[in-house]
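Left out: one protein chain. Kept in place: all the others.
Moving on to chain A:
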Amino acid sequence: MEMDGACESPAEKGGDTGAPDEVAAAPAGPGAPDADGHPEETDADGEGDLKEAAVEEGELKSQDISDLTEVEREDSSLLTPAAKKLKIEPKEKKEKKQKVDEDEIQKMQILVSSFSEEQLNRYEMYRRSAFPKAAIKRLIQSITGTSVSQNVVIAMSGISKVFVGEVVEEALDVCEKWGEMPPLQPKHMREAVRRLKSKGQIPNSKHKKIIFF
């Protein structure tokens, strides 16, 4: 599903699309006076750096599943009984994981290098877009009434972005299923939310759950 034109990159817009530190962090090195040090992007603009980003993402993606098992070893308080039974030899797992990482990285590099300009634009938006830390922090603090640590803001921003992704992807499925085209309309969004809710992917503590009937 390809669209024409290109969304302006944050650099062109003067950094007012994403959080300013997203852009500021890009051209500078790791030692830059970047107050927040957002871990999402450390690369500068340009195709070559998108490839590096692809490497990074390759690492992240392959870690998505294996990360769960990684946690099992490190933090037993998060283990479910079933997960404990699935423990493999730590050494075998590590070798297997490194091999998977390398494959993933290579695949991502090949993929990104074959992107069209429009795809590169979209990929750049996908990687770089982020919620402004200040606004998130203000929002959380207005709810708790106390201050929260930087890590909390980082975590909350991160999972919120994943949440947005889940809704948008579901809405795109709905849109396609109904034989319509983007841009997504409110009816797609609402149907997407309805579906995600029935899958339990949207937290809702206001509804009284009926378990047995």
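By definition in this document, a residue touches a chain if its C-beta (ideal position, glycine included) is under 8 Å from a C-beta of that chain, and two chains touch if they have at least 3 such contacts; residues count from 1.
Basically, contacts and distances are computed from a predicted model.
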item	value
Protein name as given in UniProt for the chain not displayed, "Ribosomal protein L15", "Transcription initiation factor TFIID subunit 13", "glutathione transferase" or "2-oxoisovalerate dehydrogenase subunit alpha"	"Transcription initiation factor TFIID subunit 13"
Touching residues on chain A - with respect to the absent chain	1, 3, 5-7, 10, 16-19, 29-31, 34, 37, 39-40, 42, 60, 63-65, 67-68, 70-71, 78, 122-132, 135-136, 139-140, 143-144, 146, 148-149, 151-152, 154-156, 158-169, 171-172, 182-186, 188-190, 193, 201-205
